[in-house]
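For this view, one protein chain was removed and the others were kept in their places.
After this line comes chain A, so read on.
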Amino acid sequence: MHWLGRPFQERSTQRFLGILIVALAVVTVLNLALPAGHPLHVSTYTVTLLGKYLSYALLAVAVDLVWGYLGILSLGHGAFFALGGYAMGMYLMRQIGDRGVYGHPVLPDFMVFLNWDSLPWYWQGFDMAWFAFAMVLLAPGVLALVFGFLAFRSRVTGVYLSIITQALTFALMLAFFRNEMGFGGNNGLTDFKELLGFNLRSDVTRVGLFIASGVALALGYIVCRAIVGSKLGRVCIASRDAEARTRFLGYRVERVQLFVFVVSAMLAGVAGALYVPQVGIINPSEFSPLFSIEIVVWVALGGRATLYGAVIGAILVNYAKTVFTGVMPEAWLFALGGLFVLVTVLLPKGIAGLLAWRFKRSESSGPGHGDLTAGEATT
């Protein structure tokens, strides 16, 4: 497992993990230890908001893994995120038990409302946490496996692949909108009560979810760094830049793509599963093509092929979105578009590119740039 330990020796990963741990600790302490009236107190509302940003950050890391290193522009990662979210949502629905509005011992409210008399087969098992958590990984993973197998085997790449991923998430959105699907139709799943026995409305649970999101982001980041820092990561970059040449060297490029795509989809699923209990709802809007495009904008703004750039992009854009939609909601989309244009023109390598440039001036070896990692030094 030496390849999993390798990221810990990289300075950029150490720096990233350090900042993340400090941020998690500071926010937790400022929320729990200080009284509500204190000027430095961080409200539980803010903690949950930050937890949401962290789950978005993990999603952005997943997209950067396939886009930055493999050159596959997925415009459908929202689908994997939403599937993970639905798996978590189904578990949370089953946890409600007979405390729903209609008080049915097994069926969720929306099923009672639709006059269903028994649980559909695909809802079986979601009352068990281990099963639901396994599904958080498996549902997006299997979809990515089947979709990726067909797409990469036929050597569909570039714009065509982007369009197909977009169609995939759009088709899923339409399907999940239908009441007959048994996922709550356009209302989705909501009114959650408990997660693993913890009351979702309590402050401590919310801080716990925030920390869990941070830990998941750290683990996901380490897994991605381990992949891109390995020889497989170099094969990814090679196939991104010269696919035919990589094949000619004897690598099965379509299998490399499939492997990384599935890992990325599973990370997106985990992000969705952490997102749902924090926002309290999952509905088909997470499948909307627009959301998937927004994720790509976060990564582009933060800087491709760095991983930490995706984290920065996701947090900054979503913070800006929170502020903007509060102050002048109608201007948000213009601001996002304007920001995207500005960064593309002025900072083609995103915010991370700016950071790398700054660091490089102060020290000789800059932070682990995706395309600058010295393979020999890290192996």
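Points worth noting:
In this text, a residue touches a chain if its C-beta (ideal position, glycine included) is under 8 Å from a C-beta of that chain, and two chains touch if they have at least 3 such contacts; residues count from 1.
Definition applied: contacts and distances are computed from a predicted model.
Of "Cytochrome P450", "Sarcosine oxidase subunit delta", "Transmembrane protein, distant homology with ydbT" or "Urea ABC transporter ATP-binding protein", only "Urea ABC transporter ATP-binding protein" is the UniProt protein name of the chain excluded from the display. The chain not shown here is touched by just one of A:Ser230, A:Ser264 or A:Asn318, and that residue is A:Ser230.
Touching the missing chain, out of A:Ala242, A:Leu290 or A:Met328, is residue A:Ala242. The omitted chain makes contact with chain A at the following residues, 2-3, 227, 230-232, 234-235, 237-238, 240-242, 245-246, 248-252, 255-256, 259, 371-372, 374-376, 379.
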